[in-house]
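Yeah, one chain of the complex is gone here, protein chain that is, but the others are all in their spots.
Then we have subunit A:
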């Protein structure tokens, strides 16, 4: 329940405020991704995948959309599973998810021959987005997961 509220709040915040900011170097943090990572960190891989899928469908439905339905459902399912499973410690998990999500999104878009993936500006903007997301990550993940972010047994 709390997870659902957090996801919807993050999505609305992302679409109405964050995406409209003009920050230096362009690009903005991806709050929705960070919330999915945080929730999955706290609840494990199965719940992470389910919440990731639900979030992805919402992201695909919330206007303005000009992409195919299901694209972000796929991406966030993988991210939720990965974050829930954990990859050598919460910090590395967050970093890996933040880096992997846009690449995965680009790969899925490439799969359906979306002309936007080929544009050169993508290579420029993805690192900027990743850096902003990583900067915001400690705050958002802590807010969502709190101390429940599981310590992964080595």
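Operating definition for what follows: contacts are C-beta pairs under 8 Å (C-beta built on N, C-alpha and C of every residue); 3 or more make two chains touch, one makes a residue touch a chain; residues count from 1.
The rule is simple: contacts and distances are computed from a predicted model.
Per the UniProt record, the chain missing from the shown structure is "Cell shape-determining protein MreC", taken from the list "Aspartyl/glutamyl-tRNA(Asn/Gln) amidotransferase subunit C", "Cell shape-determining protein MreC", "YeeE/YedE family protein" or "RNA polymerase sigma factor, sigma-70 family".
The omitted chain makes contact with subunit A at the following residues, 11-13, 15-17, 19-24, 26-28, 30, 33, 44-46, 49-50, 52-53, 56-58, 61-71, 73-74, 77-78, 81, 84-86, 101-102, 105-106, 108-109, 112, 114-117, 119-122, 125-126, 129, 150, 152-153.
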